[in-house]
Structures are given as structure tokens and as C-alpha cells.
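Working notes, structure below.
For this view, one protein chain was removed and the others were kept in their places.
Entry: chain A
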């Protein structure tokens, strides 16, 4: 079985992290985002994965070599010379997807959830039509395009973009399963699967949906990345995962790499991910943050809702909050306040960032 992952463009929404690392390789809960999906796909029996990429193919290819071996799968990179939207990449990868008659998965690369791939296969085979999409429930459907479907069998009636009045609270979760016949609907040009392909399929009665259980988050931007992290950790906790950290100074759910060092009198958590080789000095308080590989947090600092990039150094008595994101190798001097700052890689911050802003 095969899967196509829509990696797409530059990941601008997750800058400054994506300036140093292609988005699929940015760690989410101590694992590259892509790996969360790959592992779930492999578990569902997928052997061949096609990555639809429009930039940085070389770096991705190198990084993925070891993953291929480890998971015993084939990864093909399908490079777009121009961005092809969400449907175009399917047409581009047509030869890979049609070399047998099996259905295949298509995923947006930014989503995090308990991937229900096995259930999707079952459901898809059961209704026997061209496409299955996963839908998820949201609180404020007016912000999204919602899916109106038959609750009994799951057949989709229509899509409504940003509804003014309540019609449904289910939205497209960015995970699909298609039969190869569906590819006949897509031309090789920049085109949107949601806006151009799905409505036609729905009209023809070829599109079914299935509701996702548990958490779901599009983690394509820092704010949602942190929200998604909280959901993921909560789900780990529910599953009583042995991955969670229970060492000294921990306060609520936390994921700490065994190579990280944590000092005395710290308060770590809830909802904190600490990457490999991170050093946390004494008396540090961290809540709702991700600290990436090799970062160093000095004594008495206080961090809430931040992403600390690779090899950053955060000084003593620093206060960081409000979705501040430090790119790779940023230094924040002692006693500063960073409120919602997005700091580009390799910067040294010597003055407080009191209002949300981007530091070039």
C-alpha cells in the first residue's frame, strides 16, 4: 500500500524554525513531525511513501535515508518545479500511485492526531467508492469550510466554505484515502483538492467521510504547534505512556529526553517537551513549552508558551511568554523579557522585546 504526503512549500507559517530545518523534520514532541505520520502509516501496512515536496529536496532526501532503512519502507520524493497546490501533486505522482490498483493515502503534513489508518482502510473498502476523507469536530465552524454529510452512511452531500449559519461542525481533517480511479479527476496544474476536486466527487456520490476520534490539530504555526503539543501530551497521559517524565521538579505532563539535564528547584510542566542534550539550570520554571535539541536555559528563568530553538541559550532571570519562538542558535541575555517575539536564527538579544514582534 502507498501514501502520498503533501509536504509542499517553505513552511513559512512555522518560521523562524523552518529557516533552519524543513518543516517535516522539525521535531514535534521530540520526534520529527513527518515521523509521527510515517510510523503510523507503516503500522497500517504502508510500504511506499511519496513525499510531494516543492523545496529543499536534497536535505530531505539525506535525512530520510536512515528512516527508510529503519522502517523498512521506500520513500520517493516527488519534486514540484512549481507549487501545484493540494491536488496537482497527485497528478504529478500518478505513475507511482497507479502501478497497482490498491487505494492509497493522502495526508497534509502538518496534522497531528491519533492516526486511524487501519479504520480508514476498512471504511474505504466497505463503501467501495473513490474517496474517503477524515473529518473532525471543531468549536467554531464559521472559521473553516465545513462538510455536510449523511450521518448514517457517511456520504458527503456538500462542502460549505465559512458558513454564516450553522450547517455542520465537521471540517476536513486533511487525511484522505483514494482509489486510483479518482486520479482521472485531476489535471497536472496548480489546483486545490478541497475546492476543485472534492465538490465534484461529492456531487457524483463518490466521496465518503469518517469522523476522527480523539484529538486533532494542524500544527503548521507556532500557536497551534503548542496547542497540538498539549493535546498530544494529554493523550500520552491518558494512554499512561512510559515516555512521560516523572523525575524531580516535574509538575504535570512533561516529555523529557533522557540526555537532558535538569537542575535543582525547577518546576517543569505542565505540557513541556524537552529535547535531547538540553541543559536546564537550577530554579527554572517552564510551562507549555517545547525546548529543542541542545538548548541551554539558565537559572531562575521563567518560560511559558514558547518554542526554544536548537542550541539556543536563554540567560538568567529571563521571562519569555506569549508564543515567543527562538530560531536556531539564538542567545537571550540575562534578565530580559520576551513577549511574543519571533527571533530569527543566530541572533543575540540584548534588549527586552516587550511587545510581540519579529526580530530580524
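In the analysis below, a residue touches a chain if its C-beta (ideal position, glycine included) is under 8 Å from a C-beta of that chain, and two chains touch if they have at least 3 such contacts; residues count from 1.
We take it that contacts and distances are computed from a predicted model.
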{"item": "Name per UniProt, for the chain absent here [options: \"GL24602\", \"Centromere protein M\", \"Nucleotidyl transferase domain-containing protein\" or \"GDP-L-galactose phosphorylase\"]", "value": "\"Nucleotidyl transferase domain-containing protein\""}
{"item": "Selected from A:58, A:204 or A:335 as touching the chain missing from the view", "value": "A:335"}
{"item": "Sites on chain A contacted by the missing partner chain, in the whole complex", "value": "265, 282-283, 285, 299-300, 302, 304, 316-317, 319, 321, 335, 337, 352, 354"}
